[in-house]
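The structure appears right after this line, and notes come after that.
What you see is the complex with one protein chain gone and the rest in place.
First chain written, first letter: the chains are A and B, and each begins at residue 1.
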Amino acid sequence: MSELLMYLTNGIVIGVINAISAIGVSLIVGIMKVVNFAHGELYIFAGYFSYHLSVSLGVPPLLAMPLSIFLIFLIGIGMERTLIRPTYGDEMYSLIITFVLSIVLQNAALLIFGPYPQKPPNWVTGAMNIFGLYHYGNQRILSFFISIGVLLSIFYLIKRTWFGKSIRAISQDREMAALVGVDHLKVNMLAFGLGAALAGAAGVVLSPIFPVTPSGSSSVSLNAFIVVVLGGMGSLKGCVVGGLILGILENLGAAYISTMYRHIFGFIILILVLVFRPWGLFGQKTQ
Amino acid sequence: MGNKKLWISFAFIILALFPPLFLSQYWLHVMIISLFYVMMASSWNLIAGFTGQVSFAHAAFSGMGAYTSGMLTVYLGLPPWLGILIGTGVAALLGFGLGYLCIRMGGIYLSLTTLGFSEILRIIITNEDQWTRGTMGLQVPGFFVEYSKTSYYYLFLIVTILLLIVIYKIIHSEMGLTFRAVLNDEVAASSSGINTVRVRVLAFAISSAMSGLAGGFYGHYLMLITPDVPSLGQMFLVLAMAVIGGMGSFAGPIVGSFVLEILSEYIRVYGEYHVLLFGLIALAMARFAPEGVVGILRKKWRREWA
Partner (left out) sequence: MGVIIEGKGLTKSFGGLTAVKKVDFHLNKGEIVGLIGPNGAGKTTLFNLMSGVYHPEEGTLSFNGMEITSLKSFEICRLGIARTFQIVRPFLKMSCLENVLIGIIGRGDPREGIKAKGEEARKLLKFVSLEGHEKNSANNLTLIEKKRLEMARALATQPRLLLLDEVLAGLNPSEILQALELIEVIRTQLKMTIFWIEHVMGAIMKASDRIIVLDQGEKIKEGRPEEVVNDSKVIEAYLGESDA
């Protein structure tokens, strides 16, 4: 029983981080119809940044974290300006470019950081007894609360601020948004940066638990894509619910069925969604 | 086909008969691999360049072809040609199934799902090692009783030429016309009576079948099939060849395949930098010269002759 509870807790913790990562993809898809295949690489880079900032440069872990995310944000902005912006409206080229970029970044990571898994130091140590049922690592508990914090700020940003309103205006009707004075180039750029930063945030939060390697990036991207399709393209709520579902199913599946095949559960979910509800849980069945 | 084009193709085919006479075994190998990539990049170009859909499962389908045929020949003792035929069929069916599921939802879904499919295939092949031998690789029989690079070269040459003829015919048929209409303007095509989803699924299934075929031959040439065959790294190379050579043109992927494969042999001397380099070139091309090398040359020639 307590074992099951622990796997569930794991699923929820991972699920929340899944949600953050997926929102990063979803934002960009929703606004500019671009799928960022380099999403997983940004996550990996964030993990390595926070490792090197804290281990090689001695920055305190809790400072290394936002710093890494900020660096990834800047990389995202740079990507948008140089490579993504010229492809707006041309879906095929944007898909090709972000895919090539993912391969380039993956190889660059291999060259710069080497092939070995790295793990930034834990922010906290020890474990906590949960309701007298089981012990749970403090690092994971802290990761969970930080992720919830990130999630809440994202929701605040998108539901309450100028930036969020512009984003929603653009994803509903680009021309109308332009008419009412939304500078969509600027919003696109910031949104792409934010999407990247969210990949970074997921990477920074999760890397002390699961070490990062250059070859691990594609499964990060894939996870995010599955969550986005499951939740429904462009739906924030969908990302949270989808992220939790995937997190819990993967953890239970890995525990009770097969560890090797943990990623296959996600793919099965993807296929099932495409068969039975291709617009996703919270997506709109358009037209 | 215009008379001039026919003569040029004919001249190339004649020239292609000679390499085994003077190339070393090593360079003959490079030529055979290049021919494999010509099949891969040209068939990928058929969907990406002609219908605008980006599949990331092209290498995966070639892996399906290779492993299907490989396992049929190893475990059931089927002759390679039959194995390849079945492998091609399996790739076609899978392509049809995946295409049918995703394409009605739009191109983004196809790209996401094919990427997922590639990853999953890699995981399955690596884990089911009692059948696939995992990362050790599956040893399979060759196509010929007596191993000879020269025989393989001619085999690959013939298959490649046949495949290119089929692709050429498709591009210049009614079907090819509907491909281009869908690429040009989906709404207008649909409003003119074209079943755009059917066209896209068909293009995807055909192209997947072709990569299954190419993979089948590839496996029986290598005689050792590893998860590298269906990997995303391989997928990237195929994509880079088409993009750098020139998507949407018949000659682009052919040129791209030879240039990149030969180039990678020279770069490999300095280490595994070719992927990074090709990636950067492909980015620059996609950004500044989406018509690829062939497009650039064509423009230049037109200017000089006009």
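Note that in this section contacts are C-beta pairs under 8 Å (C-beta built on N, C-alpha and C of every residue); 3 or more make two chains touch, one makes a residue touch a chain.
Just so it is clear, the structure is predicted and the values come from calculations on it, not from any experiment.
Only one of B:Gln25, B:Gln139 or B:Asn184 touches the absent chain when the whole complex is considered: B:Asn184.
Residue positions on chain B in contact with the hidden chain: 174, 177-178, 180-181, 183-185, 187-196, in rising order.
Operating definition for what follows: only the chains that are shown with their structure count from here on.
On the chain A side of its complex with chain B, the touching residues are 29, 33, 35, 37, 82-83, 86, 91-93, 95-97, 99-101, 103-104, 107-108, 111, 218-219, 221-222, 225-226, 229, 233, 260-261, 263-264, 266-267, 270-271, 274-275, 278-279.
By the touch criterion given at the top, residues 48, 52-54, 56, 101-102, 104-105, 107-109, 111-113, 115-117, 119-120, 123-124, 127, 232-233, 236, 239-240, 243, 275-276, 279-280, 282-283, 286-287, 290 of chain B touch chain A in their complex.
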